[in-house]
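Here the structure is laid out as structure tokens; the discussion comes afterwards.
The other protein chains are all here in position, but one chain of the complex has been omitted.
Letters A, B and C name the chains as they come in the text, with residue numbers starting at 1 for each one.
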Amino acid sequence: MQKITRDVLVEKAASLLENGTVDRVLGWKKGEFDYDLTPAVFTSADDLKDLVWNDFCGANFSKYLIANTKKSASKVLVFLKPCDTYSFNQLLTEHRFDREKVYAIGIPCEGMADISKIKAVTGDGISSIECGEKINVTTIYSDDTVSFDLSDVMAERCVNCKSKKHVAYDELIGEEGDVIESGRFDEVERIENMTADERYAFWQNELSRCIRCNACRDVCPACTCEKCVFDNPNHSLENKAPATSFEEKMFHIIRAFHVAGRCTDCGECSRVCPQNIPLHLLNRKFIKDMNTHYGEYQAGAEVGSRAPLVNYTTEDVEPGDVFEGRE
Amino acid sequence: MYRIAKDSINLLFAKIAEENALYLPVDNEKGSSEYKKWEDGTVMSEKLNTVRSPKDFFFPQVENLMEFKTEGKNIQLIDIREDSEDFVVFGVRACDVKSFEVLDNVFLNEPVDTYYKNRREHGVIIALACTRPAETCFCGTFGIDAASPAGDISAWMTDDTLYLEPNTEKGEKIIALLGDLVTECGAEAVEAQQESTRRIMKKLPLADLTTDAFGGDKTEEFFNAPEWATLSESCLGCGTCTFVCPTCQCYDIKDFNTGKGVIRYRCWDSCMYSEFTRMAHGNNRLSQLERFRQRFMHKLVYYPANNDGMFSCVGCGRCLAKCPISMNIVKVMKTLGGKNNG
Amino acid sequence: MQVNEKKPLIVAFCCNWCSYAGADLAGNNRLSYPADVKIIRVPCSCRVNPMFVLRAFQRGADGVILCGCHPGDCHYTSGNYYTRRRMAMLFSMLDYLGIEKERTRVEWVSAAEGAKFAATMNDFAQTVAALGENKRLEDLRCKR
Partner (left out) sequence: MAEIRDPLMPVIGVITDIRIDTPDIKTFRVVTPDGKKAFDHRPGQCAMLSIPGVGEAMFSITSSPTNTEYMEFSIKKCGCVTEWLHQAEVGQYVTVRGPYGNPFPVDDVFAGKNLLFIAGGVGLAPLRSVINYCRHYRDRYGKIDIVYGSRSKDDLLDYREIIEEWATDENVNVHLTIDREQEGWDGHVGFVPNYVKELGFDTDKVAVLCGPPIMIKFTLSGLYELGFEKTQIYTTLELRMKCGIGKCGRCNVGSKYVCKDGPVFRFDELDELPDEY
């Protein structure tokens, strides 16, 4: 369960709205069911009745700050989970919004639940979900309540959480955590250790499901180009559909490359993918490679850091040598 | 009505596959299902529905229309249309069957889209009744009975038996093809299942949602509604809803230069995309609010205006399950139309 | 187009200042390298966007090689250092996706190294020929 309660956030937001510090609050708004929360802007204490903080608050608000700081006359209140703070810093590094127009509150996060993992056990037809000590789920098909520990149904990206530490905030609610040894590269290594044929088959299978909805790109806090190269009709690369298996691959390779060194590994891309393609494994591959060859680097750990791909040393590894020790 | 024992269903599939390409929902390792071509050993999914709708069968995401060869100033046009294979789609749910009707109204209206028509003529739909609808289901809102799907053949699966009821000539043909595999029977078991499903449908969280507030004459009422601003506020502008939607039919026509010629193809497009309406001279829908509004106004107002009140939504619930920010037509209907009354 | 006994098609991106001049020198010295190496001159090896490499494969290349000035000798001071990082990452990613790592290469060739240019191309062409046709990054539409 989450260590702080919704009421703490609402109280905080209400008082900041009340005293005029902020005029917009970014928060998760309750949906039709208990798990489909929508990122929303709250502008009054009355609105805040719909603000939710539970085990389904996955959405990262950092990217919304770009638009919202422009709309705000004073400041925007944003609640940031530890992983969100990295995106926040990265966007600041890229001068994407005005820090002065943000009031950032760091909130601890115990990881978020993945509804599909719950449904894999309970089946469809969920009628209620209560997030407390346990996650209690009822369905229209049974009178029994099924209880889960958060850890049993945790989203994949949270299982490999890299940090419980907030790297940016104006105010912190709850206790500060630490950067943790997450084993987040284990899966990357597993794929690396496959044979080339297996790797090809693996990715072919995954990427062939892509429907080119662009959700991964549009949710990504690193993808903030005003005009994406894949949307530019004057660019011969504009493609709206994965017409061939080549285009599936090209889109995802190039997207991962464009955010390489800037991706904070927040995992939003995989969370939103309607086809459950593990897109974070592409980003993590770049992160792992850059860590190995150019030294440990965590995008967004601090504002203003220089990403590996816009940097060099005269002693860098030769492109032909990155495969060393591999089949 | 005809019946076949459930454990003989593979014989039925094999028989159909003798003369048709047979497609049916199959589980993938990600825990969801997708339509795949049946071959010996393929196991049908038990999932409620596929992530991708079956609209692909008639209106595929990418479809080559024609080819051009150019030489100097000359252009040669090559018609690459071919007769579609005969195919059968098994296990289409009632909502998706209805979606074909929505698409028909677009593509089969004059001037007829021959690419679509060709596939439609060669495709046979075997619809499967639902027994365990999900919380995201609201087909009832659009007058669809999940327990009694349309299609060329309606099918019901009970614990041990598959029941088939042909509705069209195409359906009869399939039944004839099945021959001795199926036996005629009464409808008691089906009726019992239908009753149970309908009871469940009433218990669904969205069972009370109605379309009363919407229709072809509501442009003025809703177009300038202030609610669009809050509803569209966090929309990412991605195309997930459009692409998983069984009724969304917007498309783009593009040219691909292969180096040896030009392929003109069409692919799905989304009104949610920023350059959807962009012209050399400007763009008439510049903000996400306008694009978001267009999608829902089209489904709830414009489409009904052109199609005798039929809505361009079938309540399949895919957008509810897949939208990255969980914004969807149900939230739009409830916000604009009042809490219960969509 | 002849499909049978297809020779590998190789795209070589050569920087204007060193490697293109190196290719020139190879020609002047009558050093032979396969005719199926198609040279694309770029102002600097760092002009090569990862998309160039992918597009070359899409359009039918079986191997893509980048040639630039030796590290330290870049006409623009540091361009090839960036290339080195970018291509290292890109090639590693292609390998991760199961695309044969031998199909991509970076080689530093100076204007004086005509012999090295020819040798590199011969060796690369041989390596790629051994792999056969590029199947894993092909676009079927371009192959008909």
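Operating definition for what follows: a residue touches a chain if its C-beta (ideal position, glycine included) is under 8 Å from a C-beta of that chain, and two chains touch if they have at least 3 such contacts.
What you see is a predicted model, and the numbers here were worked out from it, not measured in a lab.
Enquirer: Out of B:L48, B:V102, B:C139 or B:C271, which touches the unshown chain?
Expert: B:C271
Enquirer: Among B:S8, B:T70, B:T183 or B:S196, choose the residue that contacts the chain missing from this document, as touch is defined above.
Expert: Within the whole complex, the residue contacting the unshown chain is B:T70.
Enquirer: Touching the absent chain in the whole complex: find that residue among B:S274, B:N306 or B:T335.
Expert: The one listed residue touching the chain not shown is B:N306.
Enquirer: Where does chain B touch the missing chain, residue by residue?
Expert: Contact residues on chain B toward the absent chain are 65-66, 68, 70, 73-77, 79, 81-83, 106-107, 109, 111-115, 118, 216, 219, 223, 249-253, 255, 257, 262, 264, 266, 269, 271, 276-281, 283-285, 290, 294, 297-298, 301-303, 305-306.
Here is the rule we use: only the chains that are shown with their structure count from here on.
Enquirer: How far is the middle of chain B from the middle of chain C, if each middle is the mean of its Cα atoms, in Å?
Expert: Here chain B and chain C have centroids separated by 46 Å.
Enquirer: How many angstrom lie between the centres of chain A and chain B, each centre taken as the mean Cα position?
Expert: Each chain's C-alpha centroid was found; their separation is 30 Å.
Enquirer: Which integer distance in Å separates the CA centroid of chain A from that of chain C?
Expert: Averaging C-alpha atoms per chain gives centres 36 Å apart.
Enquirer: On chain C, where are the residues touching two or more other chains?
Expert: If we look for residues of chain C contacting two or more partner chains, we find 141.
Enquirer: Please list all residues of chain A that touch 2 or more other chains.
Expert: In chain A, residues 243 touch at least two other chains, as defined above.
Enquirer: In the complex formed with chain A, which residues of chain C make contact?
Expert: 50-51, 54-55, 57-58, 71-72, 78, 81-82, 84-101, 104-106, 136-141
Enquirer: Give the list of chain A residues in touch with chain C in this complex.
Expert: Residues 191-192, 196-204, 237, 243-244, 246-247, 249-250, 253-254, 256-257, 260, 282, 285-286, 289-290, 293-294, 308-314, 316-323, 326 of chain A touch chain C in their complex.
Enquirer: With touch defined as at the start, can you tell me which chain B residues reach chain A in the complex?
Expert: Spelled out, the residues of chain B in touch with chain A are 28, 30-32, 34, 48, 51-52, 61-62, 132-136, 200, 203-206, 230, 233-234, 236-240, 242-244, 252, 254, 256, 265, 267-270, 273-275, 278, 320, 322, 324-327, 330-331, 334.
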